[in-house]
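One protein chain is absent from this view; the other protein chains keep their places.
Up next is chain A:
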Amino acid sequence: MRLTHLACAIALGLTSHTALAATAYVSNEKDDSISVIDLDSLEVTATLEVGMRPRGLLLSSDNKLLYICASDSDRVQVMDLATRTIIKELPSGADPEQFALHPNDRWLYISNEDDALVTVVDTQSDEVLAQIDVGVEPEGMAVSPDGKWAVNTSETTNMLHWIDTSTQQLVDNTLVDQRPRHVEFDKTGKRLWASAEIGGTVSVIDVASRQIEKVLNFQIKGVHPDKVQPVGVKLSDDGKYAFVALGPANHVAVVDAKTYEVLDYLLVGRRVWHMALTPDQKRLLTTNGVSGDVSVIDVDSLKVTKSIKVGRYPWGVVVTP
């Protein structure tokens, strides 16, 4: 009897162990590859060849498919994570950089950097549903949790473009600081965070009024203000923290998402751009382009625990459970 208990305990222990082993996928912009990191051992376990200049990455809602912006191949590739093979390529328009998936798991909103367009593709029928004119050099892309809004940032026009997803029409613009790179909705969908790379700020926007509610500034002791270039923004699910990747300042700012106070700056690798939280929200991964590595931050202690070498110029990162 006792033995069976023990066996059960061991079996349970084993399954919970495998359940904990999250996997990170990192796009290496200059290597045309994806590095696979096992988050238990914190080692790169595989490097997968993909299309040219992979940048933005995202996962289907069931975490089974990985969408890859292969910018120089002018394609969005779809990888089946079970077999780790590309199962299809979607017509994305030219130079796709970032994208966002609608909660219906079908509509993919893709920013086409060179063409000042947002392309909407149906991931099931592979058809282009719409192409929407936006500002010059579109980059950041997000869809609100309720699926109502798709927001795109244009790096040169310095605007957030609000697209009504029911009509696929651009209905409003919000002017932000110079060179907006990334947008991120909070879990409630009430606020939108937008980074401005040259402006050196992050704007928090009230979604209902589409007006700026708060502008955050960053200052790191010993780092020239010109180097403080916010790009990636990640919000913790519990609404406690916002993490802002500060590019060539080599730091991630930790912001109290309620009071908007900057709590700390964490030193990571060189030119940090994008980030991903593990599904248990305990760790944050950052891609450090110039140093070619991924830093791992422990969210509870807000300490950088390790930096893992990946390919050349890591850009995007996603984590599956």
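The rule is simple: a contact is a pair of C-beta atoms (placed from the backbone, for glycine too) under 8 Å apart; a residue touches a chain by one contact, two chains touch by 3 or more; residues count from 1.
Keep in mind that, in the parts below, contacts and distances are computed from a predicted model.
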{"item": "Chain not present in the shown complex, as UniProt names it (candidates \"Na(+)/H(+) antiporter subunit C\", \"Transport permease protein\", \"ABC transporter ATP-binding protein\" or \"CopA family copper-resistance protein\")", "value": "\"Transport permease protein\""}
{"item": "Option from A:K64, A:K187, A:K258 or A:K306 whose C-beta touches the chain left out", "value": "A:K306"}
{"item": "Contact residue for the chain not shown (choose from A:S111, A:N250 or A:T278)", "value": "A:N250"}
{"item": "Residues of chain A in contact with the chain not shown", "value": "220-223, 227, 249-250, 267-270, 291, 293, 295-296, 304-307"}
